[in-house]
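One structure follows; several queries about it will come next.
Only a single protein chain was left out; the remaining protein chains are all shown in position.
And then subunit A:
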Amino acid sequence: MNIEDLRESFLGGKVSPVDIVDSLYKKIDEDDLNDFITLSKNIAYEQAYLSEKRYKKGDILSETDGIPFSLKDNFSVKGLRMTCGSKILSDFISPYDSTVYERLKRSGAILIGKNNLDEFAMGSSNETSFFGVVKNPHNREYVPGGSSGGSAVSVASKHSTFSIGSDTGGSVRQPASFCGVVGFKPTYGKISRYGLVAFSSSLDTVGIMTLNVSDCKKVFNTVRGNDKHDSTMDDHINEKRDLKKICFVKDIPHADLKVIKKYEEICSKLERMGFSLQPINLDFIDLSMAAYKIQTMCEASSNLARYDGIKYGLQKFSGDNLFDIYSKVRGEGFGKEVKRRIMTGTYLLMYENGRYYDLSFKLRDYISNSVDSIFENFDMMVLPTSLFLPFKIGERVDDPVMMHLSDSLTAFANLANVPAISINGGYYEKLPVGVQFVGKRNDDDNLLDWVKIIEEEIKKDG
């Protein structure tokens, strides 16, 4: 059930938050999709009980009071395990609350558990998790996408009404597309990153996954806004205006024809809605992938340096010397993909290689300017979320080239720092196909309003 319906049921007394929590845990267990790493039953029942009392008394805290949600397991909750999908943090209990969780808790929402994810959010199929792959509810043999795979699955399977994920290059939008839900990545700085474990700090955004755009707006309004713990925030927002001009992408190299077919259907639907669509070229996509890889790997190599086995996490104090301890802990604690990125990032920052990192910023400026110039003429861009449909588990684990393409239609929005949202555009052979809408920087509210209307139109046709 979506937020609105659930609220109605609580208000009408048809069902209580405690009943809902009971049924969710039952369903999570029955479905067995591995979308959760940790279930927060103590917290959930306590919060549900308090929420139930509030509904009875009629002093409801907010729109999300009593609404069950989940967090990607790279968000910190005091007293709960936070693994980041990694062996190195498999026993780590966090002593503090992330700002996002704190705000949701204050709104009365109920934390069901922590979702599975690609290790340290590095991956696009949820196959790099130390806690195993997550299964796509539309077909258990298929990947759910990643890195917020567990989040997407938990929303799609109605294990939680919404989930908070993180999106560095598409990690919320791509799994949303694979699982047929909504995945929203706001403009950088709209939602506090405090308590989100950093992958690539200059690109990481907190994303929202819901069943529909209307829910997404509600959650966004609950968690957004400046935070004294995050000094990279900016709550500036563009004024409300009507959607007029949309652009679409004419040539999409490497794209699966099934994806293109669905995309063209959506585009004609938009035209039927009365919008005139103008074609544009995304000739910066290749450059955006280079910039994205360099920046994320460099920053990740530094962000993950703290997992050294000294203070917390996996510990091995048996080495001959300090170097031994480090290599044992990090060698055993990190998975293959994470190690590959740390090593590449370290190499890219060393000595004269540092120029690559500088260069990636120049590329980023170029991409940002290119995207800005598109939005000088258009209000919104429509394009596929992913080049391909969900693929089979294990099919591409060792195909870095295909994996590399996973982020190609999403990462530019992080680099250019603009809001983007993926919604379900329909199905192809029972597998969901997402469609992505990208807005101008700080057009977050406008984008959500516009896409809400489009979503209703798409749903109408079934």
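Following the convention adopted for this analysis, a residue touches a chain if its C-beta (ideal position, glycine included) is under 8 Å from a C-beta of that chain, and two chains touch if they have at least 3 such contacts; residues count from 1.
What we mean here is this: contacts and distances are computed from a predicted model.
Entry comment: the absent subunit's protein name, as recorded by UniProt, is "Aspartyl/glutamyl-tRNA(Asn/Gln) amidotransferase subunit B", drawn from "Putative hemin transport system permease protein HrtB", "Fe-S cluster assembly protein SufD", "Aspartyl/glutamyl-tRNA(Asn/Gln) amidotransferase subunit B" or "Sulfite reductase, dissimilatory-type subunit beta". Remark: the omitted chain is touched by one listed residue; of A:98, A:187 or A:410 this is A:98.
The residue from A:11, A:290 or A:310 that touches the chain not shown here is A:310.
The chain omitted from view is touched by exactly one of A:202, A:222 or A:436, namely A:202.
On the side of subunit A, the interface with the absent chain consists of residues 74-76, 82, 84, 89, 92, 94-96, 98, 193-198, 200-202, 228-232, 298-299, 301-302, 304-308, 310-312, 321-323, 326, 346, 349-351, 354, 357, using the contact rule stated above.
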